[in-house]
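Removed: one protein chain of the complex. Kept in place: all other protein chains.
Up next is chain A:
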Amino acid sequence: MTTTLPAYDEVVARYEPVIGLETHVELGTNTKMFCGCPTDFGGEPNTRVCPVCLGLPGALPVANKAAIEAIIRIGLALNCSIAEWCRFARKNYFYPDMPKNFQISQYDEPICVDGYLDVEVGGETVRIEIERVHLEEDTGKTLHVGGATGRIHGATESLVDYNRAGIPLVEIVTKPIPGTGALAPDVARAYVTELRDVIRTLGVSDVRMEEGSLRCDVNTSLNLPGQEWGTRTETKNVNSLRSVERAVRSEMLRQASVLDAGGRITQETRHFHEETGDTTPGRSKETATDYRYFPEPDLVPIAPDPAWVAELKAALPELPRVHRRRLQQQWGLSDLDMQSVLNAGAVELIEATVAAGTTPAAARKWWLGELSRRANESGVELADIGATPAQVAELQGLVDAGKLNDKMARAVLEGVVDGEGSPTEIMTNRGLEVVSDTGALTAAVDEAIAANPDIADKIRSGKVAAAGALVGAVMKTTRGQADAKTVRELVLERLGVQG
């Protein structure tokens, strides 16, 4: 950690990155992949287990039809070919996160192959080629105890909960993505974002990175221009969209510093650390386990009926790209404006705010303005900022009703983000409301006129611009809680001058 990393601009000027992404999605089926145990998140340890997912002798797995249907729909949405015939395979390894000592997965016969997903980055469409989409079962959760940190090093034993073991897991693997240059981190993030949106649209998973139902491994390598691709590393533990971007970037910087110093990159697994944004080495791939895959004898092959596949294809919902194009038209945005909405992760938020009765322009103003600024400052996703579309719509309703001016609305929004309650509650609690009682306002105006006779005379003599000073004085006495335009009109009216 003592080495000084080169500047990003220099790195991308000298090296070309190649990235690749491996994404795991837990399906939202009612039951596990090969048994009838429920799949809900959480739950007391080992309460959602049965002889099949515990790998007890004699127990036989049977594939969940809903999971097969879900993965075919994912494959179709990602423009993949669907295999006419394929098998499950046993991936053998010795680790207690699977009680059987193997994981049922797919090996050389994935159910979906050769697809693509188009993503928008910097106003350009980048086509990400999909190598394969396959089905496997999730592992149990191990808790390492006896060590100081709860991590595996220093632990003396592991405690295992198999509630998650056997939950259907879809693995989506891209082909290597060369040629993105300095945009590699953005492309990685845009891809995972788009993939998440596609899967959410299909309704087959809740794709929540923070709950682990969407997990991402990021492969990164660097090479000199015109030369062969470099050795890649695989970064695991990347648990947010922002981390996907940071992981690629930090790995590019680290690899460049190794290469600059004349070193070589080791093919290895690295772990991403959310707090520091850097990666540390894990298992070296050179000593990687030999998984001895072979066809799973307990499950018969899958041969999706082409008519069924065609039916699923015809019934696919409107996919995010098409949906966004429609919204862009409805909202009357230019490509550039739509891109900034997309970059901010605000499409769904604005859509929901508009659905709650706000105009597209006002909804966009709040989400891309104040709220994006706050999200950037605190380093969280816009969707996790703490304000909901309903609250933003309520806030704009108060503005439209003349109860809040722009400045006050911003203050109220701060309160919403800080968890002080609904906009109306905050407005009341903080005593923020536009002084609309004309009597009080007129008194304040008269007071300002009396206190500033020189200015009042100037205005009377036609220097209407001088009214600003009186408006300022009134705003001050009403502690900013008046509508400046109304005050100005009132000042001119009291002095008998036409605006």
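Assume a contact is a pair of C-beta atoms (placed from the backbone, for glycine too) under 8 Å apart; a residue touches a chain by one contact, two chains touch by 3 or more; residues count from 1.
Note that in this section contacts and distances are computed from a predicted model.
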Protein name, per the UniProt record, of whichever chain is missing from view ("Aspartyl/glutamyl-tRNA(Asn/Gln) amidotransferase subunit C", "Mycofactocin system protein MftB", "Cytochrome c oxidase subunit 3" or "Iron ABC transporter permease"): "Aspartyl/glutamyl-tRNA(Asn/Gln) amidotransferase subunit C"
From A:Ser105, A:Ser205 or A:Ser250, residue that would touch the chain that is not displayed: A:Ser105
Selected from A:Ala13, A:Val62, A:Ala401 or A:Ala443 as touching the chain missing from the view: A:Val62
Which residue of A:Thr4, A:Thr125 or A:Thr156 touches the chain not shown here: A:Thr156
Sole contact to the chain not displayed, among A:Thr47, A:Thr280, A:Gln329 or A:Thr442: A:Thr47
Where the missing chain touches chain A, by residue: 24, 29-31, 35-38, 44-51, 54, 56, 62-68, 85, 87, 91-99, 103, 105, 136, 138-139, 142-146, 152-153, 155-162, 169, 171, 236, 269, 282-283, 289-290, 292, 294-295, 297, 299-305
